[in-house]
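Removed: one protein chain of the complex. Kept in place: all other protein chains.
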Amino acid sequence: MNTKEPYIIISNMSYRYSDAKHYALEELNFTIDKGEFVVILGEHLAGKSTFCQILNGVIPNFKGGEMKGSVIVGGLNTQEVSVAEMAQKVGMVLQDPAVQLFTTKVINEVAFGPENLCLNVDEILERVRWALQVVGLAGFEERSPTSLSGGQQQRLVIAAALAMWPEVLVLDEPTSQLDPIGTIEIFSLVQELNKKYNMTIVIATHASEEAAQFADRILILHQHRLIAQGAPQEIYQNTKLLEQVNIPSPQVSRLATYLEERSLRFPEFPITIEQARKGIEQLVRRSENCGLQPSKRRA
Amino acid sequence: MRASAIKAESLSYVYQPHSVIALDEVSFEVGKGEFVAIIGQNGAGKTTLLENIAGLLKPTRGKVLVEDLDTNQCTVAELSMRVGLVLQNPDQQLFTQTVEEEIAFGPRNLKLHDSEVASCVEEVIAKLDLGRFRQEFPLALSIGDRARVVIASVLAMQPHIILLDEPTMGQDYRGRRQTMDIARQLHQEGHTIVIATHHMDLVAEYSRRVIVLCQGKILLDDTPAVVFSQPEVLLRTHIAPPQITQLTQSLPPSLGFSRDALTVVELGEEVLDKVNRRESITKKQKPRKLEIQADLPKQIPRKEYPNKRSVL
Partner (left out) sequence: MSALIECYPGQSLFHRLDPRAKIVFLLLFTTVIFIIQHIYLVVAVLLIVIALWGIARLPLRSLGGYFKMLSGILVFLFVVQATLYPGKVILIGPIIPSSVPLIGGKGNITEEGILFGFFITARLLTMILILPLVSMTTPIDRLTLGLVRLGLPYQLAYITTTALNQVAVLKAEAGVIMDAQRLRAFSTFEKGNPVAKMKAYPLLVTPLVIGAMHRAQLVAIAMESRGFGAKGERVYIEDIAMKPSDWVFIALSVLCCLAVLLANFLS
């Protein structure tokens, strides 16, 4: 699944919006491998949206400002290449479906990007058909985008991004406006893209439970800097850190912390329901077969 | 019998021109001082319901009574003194140049005396800790602060009932907590709170009653514990119970866990109980102490929950 070759390389990158006093992002240095599923966590104004926009070149090409260091995506330097060209490597999905839908029919929406790229009609239609099928909206071609539900609209936006045949999909809080099942649908879809098409995924989100379940790696932005990164297991175990940066852990992790404070430790720190279930079963059964392991007693 | 704050009687609402049925014969009653959460998929009718209660929309059929007043017979202004509605997007609810002016806007429109307006404003600013933003331009504040200013502005009209439509959307963890804590504070002060939201963990923790909407109809209307113990029903309206409840529902029934633990603390206590009790049976060490602990009612630090849960 993960071919372990760096696809996104960020070196000593700092960015300041024009007319801004402080840097919106400071001294970022890391790489993202091809096929990785990365989740960006951070409280409000930590820099998540800015970060998403530097990945496809909107920053600095569209928004101006001052950028130091470099951002290389798939061999292309975002400061040297137009946003339109970057758009063929990096697809972007924003929070509000309403601002990302420009046409009156689903098929036109998905075709919008390839049309801009001046491909021939047959190729465009082929991409459109593929994209709609991948996101599960095949058959919706003639529908109007505004008649779709929130979740369907976001899937349509993803299809429109996919039609550009990107290698990376960047999603900036794509599920904030969706209901719980809609949220899971989007994350599952994105995971499928990741596993089936080896698409690199970068999602900025507040949905910690989904992050824990789907991410290969979590990056934490705090006050414009990258202050931690690691596998979800590591990150969510670091409750002190998460508290400092105002990021919630999944409830199951908080359960583990609660029990640990009362001297009862899970065999393995859980970050998903499945892990927690196994853990609880083990704890209860272990306490039944007392004596197998030195169980922690309540003080 | 509790006085009635809101009463919907076969409320139906149809949007023209496409004849979309948003609410279909909805009937329920909210007593004074309740804390109700309304959940359901996007498009289930939550916003439409709240707008009907506030009088912004008038029922197509049926009626809504707010403190025994028929909304059909009242103007929105008249209702605004009894029921306040905070809409989803703060940016559409901020009109003036300073926070102070914004908060004073409502009371002024109610034609109160300047001194009364001033005291309303001061009270709300103190309550919601907005003192340092007094002269700030409301639309330039951060999202969490903008949301707070809107709540303050609605609160300044001193309604008894406060409706909040997805007040936690788009906010980070701290923002969500702050908003819900404000709601809780207002509830403790005696306001009736009705809140539509997608954050089930917050629903489980803060609300005492949950109404589940699906395609304009009420699917469930009960305590969070009862509602979240029916995940199959909730699925129909694209809702999943809070993760902790899902966890407890995934545990094998043979372990004897309840199917409706709502918070981390609740399930944590259950786990501790189970682990310790089993230990006390087999180990027979300090049984007295453990027995006493086993006899204690569940340590639920949520003071506001009225429902007593039985110890397993």
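First chain written, first letter: the chains are A and B, and each begins at residue 1.
Just so we're on the same page, contacts are C-beta pairs under 8 Å (C-beta built on N, C-alpha and C of every residue); 3 or more make two chains touch, one makes a residue touch a chain.
Just so it is clear, the model here is predicted, and its values are computed rather than measured.
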{"item": "Hidden partner chain, touching residue among A:L125, A:I181, A:I227 or A:L241", "value": "A:L125"}
{"item": "Candidates B:G62, B:G106 or B:G175 - the one touching the absent chain", "value": "B:G106"}
{"item": "Candidate in contact with the missing chain, chosen from A:M164, A:I184, A:M199 or A:I273", "value": "A:M164"}
{"item": "Touching residues (missing chain, whole complex) on chain A", "value": "53, 56, 58, 62, 82-85, 87-88, 90-92, 94, 96, 98-105, 107-108, 111-121, 124-125, 128, 144-146, 160-161, 164"}
{"item": "Interface with the undisplayed chain - residues on chain B", "value": "17, 51, 54, 56, 75-77, 80-81, 84-85, 87, 89, 91-97, 105-106, 109-110, 139, 153-154, 157"}
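By definition in this document, only the chains that are shown with their structure count from here on.
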{"item": "Chain A partner contacts - residues on chain B that touch it in the complex", "value": "40-43, 142-144, 169-175, 198, 200-201, 235, 237-240, 242-244, 246-247, 250-252, 255, 257, 264-265, 267-268, 271-272, 274-276, 278-279, 282-283, 285, 290, 293"}
{"item": "Chain A - residues contacting chain B, complex", "value": "43-45, 95, 149-151, 173, 176-182, 184, 206, 209, 246-248, 250-252, 254-255, 258-259, 262, 264, 273-274, 276-277, 280-281, 283-284, 287-288, 290-291, 295, 297-298"}
